[in-house]
Structure formats: C-alpha cells, structure tokens
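Note that this complex is displayed minus one protein chain, with the remaining chains in position.
The chains carry the letters A, B and C, assigned in the order they are written, with residues numbered from 1 in each.
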Amino acid sequence: MKDVQSEQDTRNVPIDRVGISGISWPIQVLDRESGFQDTVAEVSLSVALPKDYRGTHMSRFIEVLAAQERRVTLANMEGLLSMLCERQKADESHAEFEFPYFITKAAPVSALKGRLRYDVRFDSSLIRGKFDVVTELTAPIQTLCPCSKEISDFGAHNQRAHAVIAVRMNAMVWVEELAEIADMCASAPIYSILKREDEKAVTERAYTNPRFVEDCVRELALKLDKEDRIDWFRVSVTSHESIHNHDAFASVERSKR
Amino acid sequence: MKDVQSEQDTRNVPIDRVGISGISWPIQVLDRESGFQDTVAEVSLSVALPKDYRGTHMSRFIEVLAAQERRVTLANMEGLLSMLCERQKADESHAEFEFPYFITKAAPVSALKGRLRYDVRFDSSLIRGKFDVVTELTAPIQTLCPCSKEISDFGAHNQRAHAVIAVRMNAMVWVEELAEIADMCASAPIYSILKREDEKAVTERAYTNPRFVEDCVRELALKLDKEDRIDWFRVSVTSHESIHNHDAFASVERSKR
Amino acid sequence: MKDVQSEQDTRNVPIDRVGISGISWPIQVLDRESGFQDTVAEVSLSVALPKDYRGTHMSRFIEVLAAQERRVTLANMEGLLSMLCERQKADESHAEFEFPYFITKAAPVSALKGRLRYDVRFDSSLIRGKFDVVTELTAPIQTLCPCSKEISDFGAHNQRAHAVIAVRMNAMVWVEELAEIADMCASAPIYSILKREDEKAVTERAYTNPRFVEDCVRELALKLDKEDRIDWFRVSVTSHESIHNHDAFASVERSKR
Partner (left out) sequence: MKDVQSEQDTRNVPIDRVGISGISWPIQVLDRESGFQDTVAEVSLSVALPKDYRGTHMSRFIEVLAAQERRVTLANMEGLLSMLCERQKADESHAEFEFPYFITKAAPVSALKGRLRYDVRFDSSLIRGKFDVVTELTAPIQTLCPCSKEISDFGAHNQRAHAVIAVRMNAMVWVEELAEIADMCASAPIYSILKREDEKAVTERAYTNPRFVEDCVRELALKLDKEDRIDWFRVSVTSHESIHNHDAFASVERSKR
C-alpha cells in the first residue's frame, strides 16, 4: 500500500508544526492531596516537518498518546515529546494539554469542604533536545472595585474574575500553590460551598480588601518574583465587571534570567 | 441529472424537521430609535418532510434566505415561512434567527451615551397555516444579594447576571421595552460607559435594591403579567455569583390564554 | 443570623425552577467494559419554589451533590432528586449532568484500539414522586452525500456529523449500545486511531453507504422503534457539510406509549 506521506516534497517549504488538535482524552494528573486526579484533557500534539517530506503520519500521534497509559505529568512530558520526535523522525515536538483540575477548599468559617474547579494547561516543547514547559493555571477569584468603594456612600461593585498564572519552574511548584497565590492577590477567594457565616466572612473580606485588576497583577508579580523556584512568569487578571457587559484586564510578563 | 432527494422513500418514517443550521447571515432588524439596525444572525431554517420523500433540497433554504434582501422583522417572518413551505412543498416550516442587538443607553448622572449589547432570538413556525413566533431577549443586568447585605457588617456581594425574556405578543412590543423591563427588575441596570459620578449612582442603587434571582423573576413575571400585548411569557435570570464559580438561576413560564 | 431566604413572600408568584447551573464536578459513571469511568460533568440542580417563600438555600444544592461521593448513575439519580426535594422542602426537583464519555473502539482492519469521545447527558426530574430521566448520547459519525455520489463522475463529498440520541428506557440500555446504533445508521463510524488499511476500509465503507441526514434519522428511528427497552426517543443528525460553511440537520421524535 503506497505511503503518500513519505513521498519526497520539492516545494522547499519546511513546516513549523504539523499534528493533531482538538482531541479529547482521559488523563491522570498529579494531585498534592491524593496522589492522582482523573480528568479529561483537550490535547494538541505536533512536530516540525523538514522540507523534504510531503506529510506526517497522523495516527502515530494518537499511538504515542495512547502509550502514556493516561498518566500526564510534568515528569513524563519530556518522555512523551521524545517519543514524538522519534516516531515522527523530527527534531522538534510540541505537546499541549488543557484540563479541568479540582482543588478541595474549606469554607472560611464553617470549614465545610467543597471542590472548586480550576483549569490547568501544560504547553511543552522539545527542540533539538532542549525541553521547555510552561504550566498555566486559570483560577476563579473575586475582585471588588476600590474606586466604587471610595466614591460611594455604601456598597461597592464586585464580581467574579479570573487570574491566569503561567510559569516556567526550576523546581516543582504545585498548581495548588499557584491557586493559593491567586487567592492572596484577589479581593477575596471563591468557594463552592458557603454557609451564611462564610458568606458574611467572604463579603466583608472583599469589602475591606478592594483591588483593581491592576492591583491584582502587581501583587501576583511581586509574589512570583520572590519565588526562587520560578524563572519566568506571565500573569493576567480579567474581571467580569458587574456594572458593565465587558471585562477589565491587566497583564504582566517577566523573565528573571 | 438524477434528483436523488426526490426519490420515493418506503421506510414509512415522516421527519419532524429537516433543514440547515449554523448559517451566519447579515441582516437588518427594526430599531425603535433609528428605523433599522444592521447585525449578523445565526440562522436555522427547516421544514417537515412527509414519509414518502427521501430528502429535501437544502439549497432552497439558502435561496429563500437570500430572497429576503437581508431584512428580517416580525412582520415579514410569516412570508419567509410561507415561501419555505411553498418551495419545499411542506405543510410546516420553522425559522430561528439569533443576533446581537445594540441599544444606546444614557448613563444615569453624566447622561453620556453608549451602546450596550443585547441578544435577540426569533423562534417562529408556520404549521398548516398557523403562524407562531416567540421573541426572546437576553439582557445583561446586575444582581446584589439580599442575604449577603443583611448578614454582613458592610458590603454585599453583587455580580453580572443575565435576564432572558421570551414572549408571544398580540401587538407590537419593542425589544427596547423588554430591555427596560429587565432593568427595572434587576438590582441595577448595566451600562457601557460610566464616569465616576455614574459609578457612584449605580453602586448605591444596587446596594439599596438587593435582589435574589428569585426576586428578579417574580418582578419580571408581575410586569409581563400586567402587559396586555403579551399572551405568554417565559423568564429566567442567571446570576454569575461573584463568591462562587457557578451560577444561580430561577425561571417562570406563564400562559394567559 | 437572619435567614432572608426563608422570609414570607407576598407577591403570589410560584417559581418553576430555582437552583444552580454551570457547576463543574468530577463524577464516576457506569462503564460497560470496566465498571466505572471517571469524568468531569457540568451540572445543574433545581427545585420548584412555592409562592410563599422568598428564596431557596443555594448551598444545599452543593451539599446534596457532594453527598453523592462522586458516583452518578441512572440507578442513584432518583435518590439524589429525593434528597433535593427533602433538603429544599420542595415537591419537584430537576438534575442535569452532561459529561464526556469515552468508548474504546477497535479499528476495522488492524483492530488497534483507541478511545473515542462521546458526550452524555442525563436530564432527570422528580415531580410529586414521579421519577423521569432522559438519557442523551451525542455521537460523532461520518455522512457521505448520496446526491453528490450519484451526480459526480468520481468522488462524493463526505464529512464529520453528529448523531444525538435521546431516550426514555423501561430497562437498562447502555450508552455503548446507543453508540453502536449511531454507527450502524451512519455512512461510516468514526475512530481515533486508523492505520492505512483501516483508512481504506472506512473510506470504501462510506462510499458504498451514502446517507443523507434524512436517511440517518430514519434508520435511527427504525432501530429505536424496534427496541422494546425504549419507550420514547428523539433523534437528530447534524452534518458539518464539507462543501458549505453551514450544517444540514434532521430530527424525529416518537413516543411508543
């Protein structure tokens, strides 16, 4: 049976990335509390294709994915990328995994525990033997507007917001740690279960701790700057303004090297 | 050239709806202030197919759509549905149009004007000559939690919410009127431009006017109940809780006939 | 601490549904092959609220959800709905769970196994003691156009499509069985891993088995009609036409009672 993909190509155009995207796959990821957590990822896998080959063999991407036995961690990501390079005879490979991740949080007064959904993304590459991975956490938080509080006789507009923290590490930082940093930089954390005594505490905490998105990203930048296990970060906070039908956002990127 | 769709079908299964969906189309709709407004709709058109025919001619749906000269109003919807029945030799047709619609609102103190996006949907049918259309408005509003205000020493959590108002009319009701009803039933309206004096006014209005989603839908139901031009309504309010990563919602449906 | 939700309401408007939506939650569902499968659901829970109460206690919905110990099956759905009625003092409750579900399929020639993502939805209610649940499977399939094949000298346009099969059962029907029915009614099934010999088989099967969306829903209707464990069904097929930027769809609903 003819192998069309392996035909020689004479157009002289190397391809930066060729692969598969939009594939949904059940995976297990590391969980600081319980060892492993089952989730469902959206996956993209690709390689660089030299100018001489007409195509790549798409089924091999799925075979490499299936060979992981569902476990996807920062520790085995380099192995997956190596296998992609080897199976596709490429000197550059990329892998992206994006998945919901649940962290159990205790309410501030009742201490009732509930799972809260975060979103995590690993964006990794192996380029001529050099491995790189960016870990990104999207965390739901609350912001309360300092201007609205200052100028109003009572009340202050507040809203759900999202902090996105992307980091390159030189030593393990748990996503649970990034989630805690997100909470510290917000007007108040967000929870899945709150009884009335908790709701009172969260409401008052937000009101006594007003933050613009500008404040939130600055606080995030200061915290990540001090953390020696992190070499590079990019943070953004997007606030779903309760008085508007649009969002406010701010972002900061910094490399320490 | 053979007409496969017109072949006789012997499986004895009439089809409730067959047609096209997910088609994007530029349209003009009625605007209370300026006569007409240009927008882009997502459209679905379908007919009932009797058991004896194998298929329908999908290109005719687009031809009927193109024949509208872009103008889509409650007034010409019945004509479009008639043309669908005629072209497809069907005794039942359906048409759905969903599109962004902008209403210019003045800020409460500065009176600065800004466009605010709403979403409108027409869901219409012509069944053996009987015409029906539901007009649905999705309006962004603000809710402020009565419980949070009551139990907290200061502040109250509030958030962006969405009211969805679907109605069957016996006389023209403008979507601008439905938008005004949505604003009246919320803790506070939402605007695109607010200067500081406006932000103070909106913050204080929300704080003095706390509303659960339950309160909002009840107020909506009372207002729509009193409106003689409306024969049937279904309302819901979904509040993007600022202290949670999930939403609270409530809905009421009522027919007056 | 005052209980605002429990205040008496004098507006005389009963609320059809009040609850939470858009909550993401890790669950375990039944898997025909391996007993249980871990996945992540989007959940909505609600109750009817009598006219006399101002509000419902939203945190109780999460408490009932958390009490399930993550296991969500057709068998324990009625218990969850009962618990909702009891905790919220309501005579009507609703629960919706929507989640990705993976079925391992063997390629038609190489027999290589790969996981394929489906989407499942349980839409259930308990109304004055009467339990009802609709199970809905969204299955990716392939359609190949009979008209295009007939009129063209060679080739035929084909595309990814989705079958949606919703059923009410009187005895257990596995979603794996519904997925098999979807495959039988398509031009060809869809797989995650296909080697070249498989790709040849799938391409030829689709070409020898051309189906309009109208054909697919009729075949689905005939198969479900014959299945005694199913009392009611609603099927639709939506084909992402490769020659257009819009979809073709057809739908049939039938109750056997």
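Everything that follows uses one rule, which is that a residue touches a chain if its C-beta (ideal position, glycine included) is under 8 Å from a C-beta of that chain, and two chains touch if they have at least 3 such contacts.
No experiment lies behind these values; they were computed from the predicted model shown.
**Student:** For the chain that is not shown, enumerate the shown chains it touches in the whole assembly.
**Tutor:** A, B, C
**Student:** Of the listed residues A:D16, A:D52 or A:D91, which contacts the missing chain in the full complex?
**Tutor:** Answer from the full complex: A:D16 touches the omitted chain.
**Student:** So which bits of chain C touch the chain we can't see?
**Tutor:** So the residues of chain C touching the missing chain come out as 116-117, 140, 142, 144-145, 147-148, 151-160, 188, 190-192, 194, 196, 199-200, 202-204, 206-208, 240-246.
**Student:** Under the stated touch rule, tell me which residues of chain B contact the chain that is not displayed.
**Tutor:** 1, 3, 23-26, 37-40, 59, 62-63, 66, 100, 102, 112-115, 117, 192-197, 200
**Student:** In terms of residues, what is the contact footprint of the unshown chain on chain A?
**Tutor:** 1-2, 4-5, 9, 11, 13-24, 46, 49, 54-56, 58, 146-147, 150-151, 212-215, 217-219, 221-222, 238, 245-253
One rule holds in what follows: only the chains that are shown with their structure count from here on.
**Student:** With centres defined as the mean C-alpha position, give me the chain B-chain C separation in Å.
**Tutor:** The computed centroid separation for chain B versus chain C comes out at 25 Å.
**Student:** Would you kindly tell me how far, in whole Å, the mean C-alpha position of chain B lies from that of chain A?
**Tutor:** Each chain's C-alpha centroid was found; their separation is 34 Å.
**Student:** Could you tell me which residues belong to chain B and also touch two or more other chains?
**Tutor:** Within chain B, the residues that touch at least two other chains are 147, 151, 245-246.
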